[in-house]
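For this depiction, one protein chain was excluded, whereas all remaining protein chains were kept in their positions.
Presenting chain A:
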Amino acid sequence: MSVLIDKFDVFAGGFWLTLQICVLAAIGALILGAVMAVLRISPVPPLRAVGTAYVTVFRNMPLTVVMFFAAFGLPALGSNADFLRIPVLDSLFTRLGTDLPYFRFALLALVLYTAAFVCEALRSGVNAVPPGQAEAARSLGLTFGQNLRHVVLPQSWKASVVPLGSVIIAMIKNSALIGFFGVVGDLSQTADQLTSAEGYAFIPVAVGISIGYLIMTVPLGALLDRLEKRQAVAR
């Protein structure tokens, strides 16, 4: 187990990079997922169809396949995902703005895939709001947008926050795939590096990176439990 102490800086570096991509991917997935959820519940049929198609495609495709499309399909189409070099963010998260596109490819795949689940978690929350609420809002003359903003979403939030948390936890664990698609230095790739190049035995290294993932997921889970308890009181 001495590898955990000897190579602490390597584990810490891997943890930091995984945390970065997870934060970015969570933000991206929540935004895209919310947009898709609005599309799916919108009163306009073509918009609903777009939302449904998105969820159907990305919820049903294995993440590995999405990753492959992003990391090897986009370059074949001549794109380096440069649209993700978002001005302020790329100075905070330096990997976002580098010439090497694989961090952006992996981020894109994680966002696209997770957004489908975020969309469904949000929609299930909306469905949990009694229809009378939306009807009442409509009869008061609120538009669809106002209705969502002031009446439906604030109530649906309570019902969807716990499933959303589960989706994000799943995403953090899914991020272990990125090391196999050209991203150097995240937790899972760190494990690869230590076991194959530096010859450490696998199990202690696996324990080390598991701790890294647990540091991210366990507090998130605990937070969700608290939120759930508070909600129970509120009802």
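As a working rule, a contact is a pair of C-beta atoms (placed from the backbone, for glycine too) under 8 Å apart; a residue touches a chain by one contact, two chains touch by 3 or more; residues count from 1.
FYI, contacts and distances are computed from a predicted model.
Matching "Hydrogenase", "NADH-quinone oxidoreductase subunit K", "Amino acid ABC transporter substrate-binding protein, PAAT family" or "LppX_LprAFG lipoprotein" against the UniProt entry of the left-out chain gives the name "Amino acid ABC transporter substrate-binding protein, PAAT family". Of the options A:Thr94, A:Thr143 or A:Ser210, the residue whose C-beta touches the omitted chain is A:Thr94.
Interface residues of chain A with the unshown chain, by the touch rule above, are 17, 72, 75-76, 80, 94-95, 98-102, 180, 182, 184-185, 189, 192-193, 195-199, 201-202.
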